[in-house]
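Of the protein chains in this complex, all but one are displayed in their positions.
And now, chain A:
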């Protein structure tokens, strides 16, 4: 627990730099408290405490892009801040002992803020959230869309008849939406391509070479409609490409939680599986060579499926880049490879994933057909004419 040796900074310099730093922080931080609030917090004045609690709440809980999170009461925010700091490993007990009503603790909170800023990429994350993204962004992974719950499944009445025509209608709508989506994505690509090739050579950053749509708009119409961005206030490294923050320490804490939950679930499942398996085997019974042969065949089939799944996952999951969207950059043929992902790599990965999904789709469709045929067989007097294959 020794104190880290730092370069010796002349206290006078530090004192002079501080107001400027506070001023920048004020502009940068969401719900930026005024420099006066910072000063009062330093002297632990109670009127500064709520502002600091709110500030820490914003810093610690990532805001959704559209700022749509409902505003919590100060008390709830204070408790949330304490919990979050605890997760992050904040050492000072004095903060944990502050009252929940958010009426005190300006100084402790300042210390906590400083701790956060010093230890992790907090400031960069905040900037990343609130700044205008200059590049033409292309999502690289599907994690977000896979994790989202999707639209609500329309409920079917308990014994309601479903008119097949309605289902066919919906299916057709889905197909049309798909085709429209393809067309509009092609349009987007065509237009991006035009802008990228027209603005070749215009970018100050040689590794990028051309402008993005946003940058072109900014050049065309510097006043128009863009909010006063943080980057605008920052020193002129504004032509830097998209800033990819590292995986935040916060993520690690949540991951920790999820891991523990999964372990608990696994134990639960194992405990539940054993008696069921025993009961099943007792019911199915059967010994003898025929039974054990078919059982081995089943086990082998399952093993192969698992191997295929794993292989597909590892191949498909080959992208080791972080999951944030990437900036789209167009290079000339024959130019040296730039940093970042190559489009060909991504296409390759997507194609192999597509192939896997097609196989799965085919299997599922086959299963559906079999199930339908079986169901139809149980209805007397019904003739099943499957549609002609395309």
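The rule we apply is simple: a contact is a pair of C-beta atoms (placed from the backbone, for glycine too) under 8 Å apart; a residue touches a chain by one contact, two chains touch by 3 or more; residues count from 1.
Rule of thumb we're sticking to: contacts and distances are computed from a predicted model.
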- prompt: Which of "Snurportin-1", "Proteasome subunit alpha type", "Tubulin delta chain" or "Presenilin" is the UniProt protein name of the chain not shown?
  reply: "Tubulin delta chain"
- prompt: Just one of A:187, A:205, A:305 or A:332 touches the chain that is missing; which is it?
  reply: A:187
- prompt: In the complete assembly, which of A:176, A:198 or A:384 touches the absent chain?
  reply: A:176
- line: Against the hidden chain, chain A presents residues 163, 165-166, 168-173, 175-177, 179-180, 182-184, 186-187, 190-191, 194
